[in-house]
Each structure stands twice: as C-alpha cells, then as structure tokens.
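Notes to accompany the following structure.
The other protein chains are all here in position, but one chain of the complex has been omitted.
So, chain A:
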Amino acid sequence: MSLAIRAEGLVKHYGETKALDGVDLEVPEGKVVGVLGPNGAGKTTAVRVLATLLRPDAGRATVHGHDVVKNPREVRSLIGLTGQYASVDEDLSGRENLVLLARLLDFSRAGARAKAAELLEQFELTDAAGRAAKTYSGGMRRRLDLAASLVGNPSVLYLDEPTTGLDPHARNEVWAVVRKLVANGVTVLLTTQYLEEADQLADTITVFDHGRVVAEGRPDELKRRVGGQTLQVRPTSARDLDVVHRILGDLTGVRPTRDDDTGLLTAPVNDPVLLSTLVRKLDEAGITADELALRLPSLDEVFLALTGKREGSLV
C-alpha cells in the first residue's frame, strides 16, 4: 500500500517550547489516521507543517511524494484543510465563499458557480447559501468549512479538531460527512481530543504528548491497553446505595468503587449489554437512579494508561 503522507523526525521549536520533538507519521492512501492528544500536544503544529503553513526546524515530510518545504505548490494542489476554527470569510455568504475559492482554483465563472451549488447541496446548505457565514450555527459553519476544503477535490484532507465545540447532533453530521469522503477514497488526517471520535472514524490512532508520538495502533488495540468502559450509577435515595452496590457487584463481578459524598457507584465493564441488565435489575428492586451511564475512558485516563502519567504533567 502506498503512503499518502509520510513524516520523519519532524521538529518545531517555539523558543523553549518544543511543539514537535521528532514526530514520525505515516498515513496510507485512502485511510483515516487519527491524531489524539490534549491541547498543546503538537497536533495542530503537525497539521500546519503538513499543510505547508509552517516550516519544520528539522525532519522532512511528503504528501504523495512531494516535499512540503521544497514543493509546496504541488502539495497545496493535493490537500484540503479544515482548521480548528472555521476558516471561512464571515462577511461573505456561503455561496460567495465557495465561488471565491473555486475561482482561486482556476474554475471558470460558470464552473465555480456550479461547483458551489453542488457542494451547498451536498452539505445541506442550499437554503442558507445567500446568508453571511457569520449568521450560521456552529454546525452549519463547520459544514461550510468542510465544503470549502473540498472545492479542489483534494485527495488528502486535514481535519484539525473538526468537532471541537459542536453539539452532539452537529458532531454526528460532521462524522457522517467524513465517512462519506473516506468511502470515496479520500485520505484523512484527523486530529482530535476525543477518544470516541478517533474510535469512530480512524483506522489507526497515533497518540501525541508534548510533541512526541507516545502510542500508535488500531482503536481496539489502544482501548484494550487503556481499559474498557465503566458503568456509573447514582441512586436517587442514598438509602439504596448498599443494595445497588451489591447488584452492580454481582453483575460485573468486580467490587464497585463507592463515593459516599456524591452517592456515585462505578464499576468497569467489558460488555455494554450489562447496562440494560442493570436497568432491569434496578427496576425489579424498585430503585430509581438520578444518573445511570456507560462511559468511555476520558482522555485523561487514556493518557494515564498509555503514558503512565497525567496529561499536562511535566515529568
């Protein structure tokens, strides 16, 4: 399989801060690689280097064989970029934004209008096409941003935290779009702070911390290393804590963690079906719960598991 993106030993310093400290990254053609890491891990810096916006201090990177420093123009004609913050002109309408970008990519006047109409349709923005982008909701703006990065039919797409700050509904919309693009053969480099997002979209995940790659693998491999999900229950009445503690313990085969201050019981689970079993058992016992949830490990827990230290710690 040929590589769409290959980076070797990328280094970028900002004064004393090492934003990238020797990063290697390989993205096979047509695949989705998720770069997972907390704020300041170097994710955005890596994307900016690979998008020719930033020169690395050391190391080299190629996109379909073109060096990002030596042949930026060739790289730029292959890539699409969707930044962390919507990078469209707020004053212009959705249609004007897309027409402008198409014109800059050498579409004819008519061709640019047709391309804009096609993308507006595809991203369900036709009704809002004439409105200024600043009046768009967060989800619409992100969709316009995605549409904007697709005007040139890129074969490699960088998505830098595409769903940060979006509500779950808008997030699902963005995910659906990304899946469709991948089905059409586009290579995607996705950065995210959410394990769930990387899990949903990526073929492989690379974990960044302090400008270094600290772990790599398929989502299921990483999750196994991190540990699975946890079940959390908070009975409505504190009197039920003992009973629920026993039910949860029987169900999971593990002694649940008990927090008497908050009235929260937590136990690790391997099988998500246990959630519905727990609901039934509580129901049978006539116990109501204020909180009942199956949750994925947080990024903090992922980091703890993968690096053996808390995120953001300096050691």
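Rule of thumb we're sticking to: a contact is a pair of C-beta atoms (placed from the backbone, for glycine too) under 8 Å apart; a residue touches a chain by one contact, two chains touch by 3 or more; residues count from 1.
The rule we apply is simple: contacts and distances are computed from a predicted model.
The subunit not displayed here is recorded in UniProt as "Transport permease protein", chosen from "RNA polymerase, sigma subunit, ECF family", "Small ribosomal subunit protein bS6", "Transport permease protein" or "Protein-arginine kinase activator protein McsA".
When the full complex is taken into account, the listed residue touching the unshown chain is A:L104, out of A:L104, A:A238 or A:A285. Screening A:S87, A:S155 or A:T266 for touch with the missing chain picks out A:S87.
Within the set A:A148, A:A202 or A:A215, the residue that contacts the chain not displayed is A:A148.
For chain A, the residues in touch with the chain missing from this view are 51-53, 73, 76-77, 79, 81, 83, 85-89, 91-92, 96, 100-101, 103-106, 132, 148-149, 152.
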